[in-house]
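With one protein chain removed, the remaining protein chains of the complex are shown where they sit.
Chain nomenclature is as follows: A and B, assigned in order of appearance, with residue numbering initiated at 1 for each chain independently.
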Amino acid sequence: MTGPSRPNSGQDISFTFDGTRYSARAGDTLAAALLANGIGLVGRSFKYHRPRGIMTAGVEEPNALVTVGEGGRAEPNTRATDVFVYDGLAAQSQNRWPNLSLDFGAILGLAAPVFSAGFYYKTFFGSAKRWMFYEHFIRKAAGLGNAPRDADPDRFSQRAAFCDVLVVGAGPAGIAAAREAADAGKRVILVEQDDILGASLIRDPQELDSAWAKESADRIRASGGHILTRTTASGYWEHDLVTLTQRLAEPGQVPANGVAQRLWHVRAGQVILATGSIERPMAFPHNDRPGVMLSQAVRTYVRRFGVCPGQRVVIATNNDDAYLTAHALKEAGAQIVAILDARPAPAGQEHGFTTFNNAHPLATKGSRHCLKSVSGIVDGIPKSWDADLLAVSGGFTPVVHLHCQAGGTLEWNDAAQAFVPGQSRQNVKTIGGAASPAPVFSAAPVVPAKKSFVDFQNDVTLADVDLAWAEGYRSVEHLKRYTTLGMATDQGKTSNMGALARLAEKQGVAIPEAGLTTFRPPYTPVTMGLFAGTAAKDAGAHKRRLALFDVHAAKNPIWQPLGYWFRPRAYPMAGESLAEAAMREARSVRTAVGMTDVSTLAKFEISGPDAVALLETVCATSVGKLAVGRGRYTFMLREDGFVFDDGTVWRIDENRYLLTSSTGGADRMATHLSYVRNYLHPELRVSVVNVQEHLAGIAIAGPKAKSVLATLTGEEPPRHMSTVGAKIAGVAVLVLAASYSGERAFEIYVDARNAEPVWAECETAVVGTGGCLYGLEAMEFLRIEKGHLVVGGEIDGRMTPLDLALDKMLNTGGGFIGAAGLTRPALSEAGRRQLVGLEAVEGSIPEGSMLVTADGKSPEGHVTASAFRIMDGGSLALGQLADGFLRHGEELIATSPTRGQKARVRVVAPHFYDSAGERYRD
Amino acid sequence: MLHPISMTAQGNAIVTDVTVSTLPSAPLWAFEIWNNPDAVATRFAAAAGFALPEMGTSGGSDALRLIRYEPTVWLVEGDASALPSILDNDGALTAIGGGVTRVLMSGRGWRRLLMEGGVFDAESPAFAVGSSAATIIDHVNIRLLVLSEDACLAYVPLSYAQGILHFWQEAAKALD
């Protein structure tokens, strides 16, 4: 089957198909290599398991889908026409069992009438048992390739690029446009999905040839332009952003530098689309048999790859282009048995071929592997020809996908029977064959509808289109969804126009009136890993590291993610479980002293004469009376009156304040402060600086915390809710006396660059006093027992200050954000959920459980956080309960059906420990 | 090089044409003006000997450098001791150096490296020596300062520094 121009370099490449070894030539696509090896049967169809071969020579291929590569590199549903053979390539056919040639699934083809359009939908009607019956073997039988089970070992890159002119498609028109732009001194990017430029010049030699393409490429590069091959412009987005998917390695191939593919985001000044057109197949029974190919594809295989896909060829066409294929085949030594030209009379010059006018193919016969004969109708009279190849050309569909994605309109070109680009919303224009496709003969022949495939990949026939019409599906969008037309991985590149013509015929309207479905990105399938980029290899985002990460890591703690942060959850000693370690740490805080890293808290330094004005807008509590060196608890409301964050505010100097708030809400608070300062109150003389990361924070808590701090600083520690500057280990620190644990406690803030010596000195003092480090788990135990709130737990965005019993702290002067929202009547109605404590009467209270009464009515609340009494034992929790303030003493059931756990609980005040706050005071 | 910075061996990754390394931490400040900008600018120029830099630019020398990333805030590196009196009651100086890691990219490949995972046109000739820009790279907010055609400095949030450094080192292996 080797044609005259097949390169004979002598350097054969070895590849396997379904385990059998074959050889290919450098530059072959897998499809070309398979054809060169005489392989006609490449895959089985999606629904009916019909034998399918190679139909096209490009990315539009609907039939020849294979899995390429092995292990985690396996790429299913790869078009054999869109992968270039490399040494060792391993390809597998798909959707067949036990093998491609003997496929038991093909029995589905016999039951084809059952699996017609809308089959899935119909099984949902009537008895559910019907679907239950079908589902089992449909899931097994229908489908394409299987997703690999292993992780992809390769990396994916994402890169931005900017240019004056982006040219998509390196055919003659695209190359010329890119060359012109480069000559004009513009930043140019030229992209081509093939691995060479100007491939169509090999198929159809013109005045311009491959040498011109190469010279143009050199010129474009010399003027600073970029040329990207194996790169597909797959999406056109707002404001002339085009995404490109670049293959740095072929499917399944080990990439040279670890990166398999790159996703480019190109922002272009102008986009020129030279995307060409896709040849259309013809609809007639058994038009899907191996050996039926598109005419231009046949020519490509003959001229570019030197592979002649048949020796006795019938050509069916409605245009002039197919005659070029006849010439190419003749040059390659093949015999043109007949040309069936749909046009009523000979067009153009005498070709010397046996040509029939007013002629259409009607059927094909053959085996699973090849074609044996073609029957047709000429002037109404049936005829038949022995042939091993049928080359068809039903006209040309311009590739308008990107133009449409950019928001452009389409116009109907009647001569070409095709939609061409019309108006553009963005700075894009279409040139070449995509703008002006070749004319065709428009009349569609009358053929039997059964087994006349329009969508080869999803097994949709003319009969399915007719059935959808008969069942009342009138719009093209309904037709698409009911028949699954154009919804396969090829997105209907070869099929949509054929089906649309049929629909228009049924409707009795012209094609443009029948409408079109939407073109959505991507143009060709994109590997999921490419969207993930480098995140495909990790947690999906960068982990944020504490300034003291190394110090903690040396102690081998149990880590806990907190937003993007990772913080120590507990520091277990040898043999300790998490629960045991956390309880030991919490007891140390209750009885002696403990220290923990609180660096992730949101922190803002707010300075200027109007700092108080800003704070009293953001905070719902009053700040104005705060003396220098004093601080207080505060909370912040959304405009609708709900609490969204809380923290502390400290006056550290005459006109300088430090505001802390929750870790999880840090970015939200930064935005909120900026919004209030810049958008609402640009007139304020105030500076808000986010110092969350600038200051590392160390909390020391426990009855011995005061003496530990005195030792560390050599000074009298500040009283509760006071702040002083001090030195620890010779480093300047800011000490805040604040407590989350319920014990006398201090937060020490230090420039993160100097945090390590301060931590080390604190640790020495704490451990020397009989204390230990504690993590987030112990912190939870401590704060729950104390009844302190956590943002995201008790403060869940649905609670007002009243619901949380914070209303007495509200700034009576008003003026804060949320003051208006709080006046809404619904926020003070009965029945609202309110903060309560819960103690177990029997059992241990499950995390996240709901609160129900014994009579089985709807849940009346839920547990927000549960813990154990640190010194005395016993299960307790915080929760939200309808009218909870009035229900202290009532018994409820806390139940978690998902965990299969429940407990009997009593409603109490949410302060289980030192409710008078005496332990803070000296 | 405009900005002679001592290189450390910490986290070095030598690649084809760009080397990414972290620099020793340095004291940095946010210099914010809230009032009388013209008066502050005048006082500043008189005291510092150079004008307050415009948006997207930087000014000064190793002794005192101001880099403008925001309409009302400048990043200050060097000796900032004179700045509070220049600001007087029209602005504030706030220390931020603890939260920032400085990453140096040296070698002609830095522009291309910045396109990886980025959205900002670091390859534009307009992004010239002395230019500054704040942008997002691989989900991390980054502030850039062009030191020379062969070097660019990135100010990176401390918590993300390890992650973005790893990202750059991996990306630098496949810049092609």
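In the analysis below, a contact is a pair of C-beta atoms (placed from the backbone, for glycine too) under 8 Å apart; a residue touches a chain by one contact, two chains touch by 3 or more.
By definition in this document, contacts and distances are computed from a predicted model.
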item	value
Protein name, per the UniProt record, of whichever chain is missing from view ("Phenylalanine--tRNA ligase beta subunit", "Sarcosine oxidase subunit delta", "Amino acid ABC transporter ATP-binding protein" or "Proline dehydrogenase")	"Sarcosine oxidase subunit delta"
Which displayed chains the hidden chain touches across the whole complex	A, B
Residue among A:25, A:159, A:247 or A:265 that touches the chain left out of view	A:265
Residue numbers in subunit A that touch the chain omitted from display	160, 237-241, 265, 267, 407, 425, 639-640, 671, 674-675, 678-680, 682-683, 819-821, 823-824
Where the missing chain touches subunit B, by residue	33-34, 37-38, 41, 52, 54-56, 69-73, 119-120, 133-136, 141
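The working rule: only the chains that are shown with their structure count from here on.
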item	value
Computed distance of Cα centres, subunit B from subunit A, in Å	32
Residue numbers on subunit A that touch subunit B, as the complex places them	155, 157-162, 248, 257-259, 265, 267, 533-534, 541-547, 564-565, 605, 607-609, 656, 684-687, 689, 691-696, 750-755
Subunit B - residues contacting subunit A, complex	25, 30, 32, 34-35, 73, 89-92, 94-100, 115-121, 123-124, 138-140, 157-164, 167, 170-171, 173-174, 176
